[in-house]
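Omission of a single protein chain aside, the complex is shown with its protein chains in their original locations.
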């Protein structure tokens, strides 16, 4: 059974809320889901998962130092965990404030670990999407913001099912395929 | 007198509208302002300007091929125009759709030409800013979106005044300095 | 049988040589391999493939306008081809000249199309790797440069075999798994 980890750092609680919606989205599918803050998570969680969503507040357009520290600290896993499936989410102080760019910093790091990373083409509302990961300005409140987080988790679960578990029937859940 | 060029590509007219607001912002200050579409602009415009704002629709998270073609085509200027001041703007189909990332592709290109590039720290409304350039989802309609375009032009004019023209008195226009 | 497309733009022939090595690498595995220049390729090639390696000269730290034009032009496929596996390669004028950054512009674009993108953790020589795609300064001449191109093609074929074809036995070919 596919295993999905939602790993987040949070300061104000906004990114934590996003993480909960991501986990909720993933849980709609037959995969095991763990949600952990960067303080709770350990190397074992990374080894355990097939797919991972990593979320951080948008600090200065780059993931928070705490999230970076976590990944810098488990670098002995590097080169041994290639091929996991990864994605990102981030909450910034405002639109145009770097949440997409912060997602890219997370995806850059996950690619460095040999992961396959993705964004989502689906729109979750009027003029709202998650091409490089789920993004919010502040707390996820609007319907389309919440749905973006959920869709990220859904898509992560779907790719794990389709690619890792080899359950091609879940391709039908992916838009327009 | 400082010279500011606003260079844009547009398909639906959204980025053109952004360009007009950027030019309007710059025009509040004692600099010469030119606004040109990528089809109208020539090498001479690039040589002319001290500061430049480059705008493109967010096509696939990267500036449009037409904008890229313009800069690829004038590459004989490369290495001869270092030190201009540059910034970016982009309109995407939706939030989370890559407008920040497309701005980064423009800034990457301008840095390659030896330009000094910047974003703006100011907020232009509730949860709305332009840290990597002015961004919109679709047409600039909301007050904060329009203001973000204007503030980009203002700041570009201010940096040109302060740094290129040496008029330090304009530092007072820059937030909290 | 898995299908791999190597799509490249070239001006001096350097990126074409890289493309040939990438194709050679992919051909070591039981997948069908097509190699096409951006002028020869069509929408049909994109529909055909399961995995794709996209290469461009490093023009100004961003893929060439010709490569961008190709992808901008087939945008009616957008939202219908999610889930392909993608990677990048680029040749710059020099080290530090933007080949990694240009690979990132390609990966950004492929993610926008809903693809899963990857780099490779393997080293191909002393102080030489391809974490964000295969990179060269000029023509691929040195053993480690040539090998980086080949390993990119190998890994692309391997991910297609493992994930798209469901042949988990090829996981053993992936370093340290």
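Think of it as A, B and C in the order they're written, each chain with its own count starting at 1.
Rule of thumb we're sticking to: a contact is a pair of C-beta atoms (placed from the backbone, for glycine too) under 8 Å apart; a residue touches a chain by one contact, two chains touch by 3 or more.
This is a predicted model, so every value here is computed, not measured.
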Please identify which residue in B:119, B:140 or B:153 touches the non-displayed chain. B:119
Hey, which of B:3, B:17, B:68 or B:131 is the one touching the hidden chain? B:131
Omitted-chain contact residue, chosen from A:111, A:136 or A:160: A:111
May I ask you to list the residues on chain C that touch the chain which is not drawn? 61, 93-101, 104, 123, 126-135, 137-138, 148
Chain not shown, touching residues in chain A: 59-66, 68-69, 71-72, 75, 78, 98, 101, 105, 108-109, 111-113
State which residues belonging to chain B touch the missing partner chain. 78-80, 82-83, 85, 104, 107-108, 111-121, 131-132, 159, 162-164, 166, 168, 171, 174-177
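One rule holds for everything that comes next: only the chains that are shown with their structure count from here on.
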As a multiple of 5 degrees, what angle does the CA superposition of chain A onto its copy chain B give? 180
Interface check for copies chain A and chain C. Shared numbers divided by all numbers used: above half gives same, below half gives different; which is it? same
Compute the distance, rounded to whole Å, between the mean C-alpha positions of chain A and chain B. 31
Separation of the C-alpha centres, chain A versus chain C, in whole Å, is 24
If I count partner chains per residue in chain C, which residues reach a count of at least 2? 108, 111-113
